[in-house]
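Every protein chain except one is present and positioned as in the full complex.
Order of writing sets the labels: A and B. Residues in every chain begin at 1.
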Amino acid sequence: MTGRRAHGRGHPGRAAALFEFALALGDDALVLGQRLSEWCGNAPFLEEDLALANVALDCIGRANLFYRYAAELDGEGRNADQLAFLRGSREYRNLLICELPIGDFAFTMARQAMVDTFNLPYLKRLARSTDPRIAAIAAKAAKESRYHLQRSREWVLRLAGGTGESRAKIQSAFDALWGYCPEMFEMTSGETALLKSGVSVDRAAMKADWERAMKAVLAEAALEAPEGKWTISGGRNGLHTEHHGYLLAEMQSVQRAWPGLEW
Amino acid sequence: MTEYRLSGAELEAAFQTRVDDERRIEPKDWMPDAYRKNLVRQISQHAHSEIIGMQPEGNWITRAPTLKRKMILLAKVQDEGGHGLYLYSAAETLGASREDMIEALHQGRAKYASIFNYPTLTWADIGMIGWLVDGAAIVNQISLQRTSYGPYSRAMIRICKEESFHQRQGFEILMALAAGSEAQKAMAQDALNRWWWPTLMMFGPHDSESAHSAQSMQWKIKRKSNDELRQDFVDQTVPQADFLGLKIPDPELRWNEDRGHYDFGEIDWDEFWTVVSGNGLCNRERLARHRKAHQDGKWVREAMRAYEEKRRARAA
Partner (left out) sequence: MTNDRKLPLYEVFVRSRRGLDHKHVGSLHAEDGAQALKYARDCYTRRSEGVSIWVVRSSEIVASQEEDAASFFDPSDDKPYRHATHYRLPKAVKNL
């Protein structure tokens, strides 16, 4: 592992922005995948256990691809595992909605519905990125997200139209998560810079469509659209919830206890 | 129309002939009640083992040391769930319902493999479970691919195909540790010290002590005896331990030229029965956690049912 590499992809500012971009996408996927993997062995029934594990595997696989690309662009020459396992919470760039604890099954599914409803159109656009590596990862991920969205959407309808208890749980999950969603539409300065060359996607421009889609699902489920007056964000700047440190402490424990080894 | 009906004895003789001729028994065939019961017991116990077995390994999914290891382990533990599903399916062809089988597990009427009552304390334990525990399971399962009951046999064929990946990923973890630092080697050796004997116990009591063995062999529900399978496992595993540079914790272990097999020491049967009877390190936690997940999921299952009923009512 040597020091700074020559990037050879335009000027260094662009490479740094691209690195940050791939890294943040990797962080989103890894942290959500880590949370989903906590369901393994704990789902409401066996078939759902296997299905949730598939979604978690898609997320972690996606993270691995984004990190590998980020590693190639990294000025410090870190590999994908070093990016995942040796950065602290303040250096993680994931959206806050990905890191919240899994809660109950309704909370997990409401979060998936919100994230999947964003991810599918986002990834479809990103699949047309002028950066071929980003485009290829996004194209693969979009296929996965299409399936994730079908699942999470059906679960929202089922839980909302099920029993009084399930309906109350899914409603309160949406209420609790709603304010974490606007962060999905915030553009970092790096993303904005990459927008001009067609590498990134304009998240902000997707907000209205997302809201329409979410409100349509909520209406179909006869759930109340949560009141949209509160917003919490900060993940892209490394300002996380208190849960995040525990998530990393657990995930990174082996690498931190025995640094620099092959596993 | 009057039909000639076969007597119970004739049916039983025809059944045994079919088994002896290596023709499979299928769900709708006549079978002795005891055969059915014995199969449900064995298959559901096998299914429960896969499901409870998700816990000790699942314990490390969130802590796997690399992204690759994390994906492999998650896929592996998911596979165990899949194997549980295949096996519950096979048992359901005999008229047992999954709910009843789970209830029997929760009430302690059904058993699962005792090996999963041992804790996974370090990352090396994940390697050890793959290499030893899955290795032992494969030895047993390979012989079960020819078990007399068709659905069980087909489930085992499918499971064996998938299990070989499990054993290899375990061995690969241990190869990395064996080639690693002194701390990693020590971690691997410590794990072997803890898992070796419990793995040998997986094959069950000696043939002379085994309650179900003789009848199960006659019915070809089991194809090889406990002691034969245990010997197969030891014979294939010792050279692998040598390759890893790990020492099997048995001073009596040595190659016996005359027998063409390894001799090995006596299992601590007191420990075996302690764990089987519920007093292993993790017995209570394993069951409690399974109960909790099942109980926590109840409202979800009820919601699904209610939703479907409303949908049908609307459609009608």
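Basically, a residue touches a chain if its C-beta (ideal position, glycine included) is under 8 Å from a C-beta of that chain, and two chains touch if they have at least 3 such contacts.
Since we're looking at a predicted model, the values are computed, not measured.
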Shown chains touched by the chain that is not drawn here: A, B
Identified contact with the non-displayed chain, of A:Ala16, A:Leu50 or A:Ala176: A:Leu50
Given B:Arg98, B:Lys111 or B:Arg223, the one touching the chain that is not displayed: B:Arg98
Contacting the left-out chain in the complete assembly, out of B:Trp195, B:Phe233, B:Phe272 or B:Tyr307: B:Tyr307
Those residues of subunit B which, in the complete complex, touch the missing chain: 28-30, 75, 78-79, 82, 85-86, 89-90, 92, 97-99, 103, 155, 158, 162, 298, 301-302, 304-305, 307-308, 311
Residue numbers in subunit A that touch the chain omitted from display: 45-48, 50-51, 54, 150-151, 154, 158
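Basically, only the chains that are shown with their structure count from here on.
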Contact set on subunit A toward subunit B in their complex: 30, 34, 37-38, 40-50, 53-54, 56-57, 60-61, 63-64, 67, 80-81, 84-85, 104-105, 157-159, 161-163, 165-166, 169, 250-251, 253-255, 258, 261-263
Contact footprint of subunit A on subunit B as seen in their complex: 51, 54-55, 58, 61-71, 74-75, 77-78, 81-82, 84-85, 88, 98, 123, 173, 176-177, 179-181, 183-184, 289, 293, 296-307, 310-311
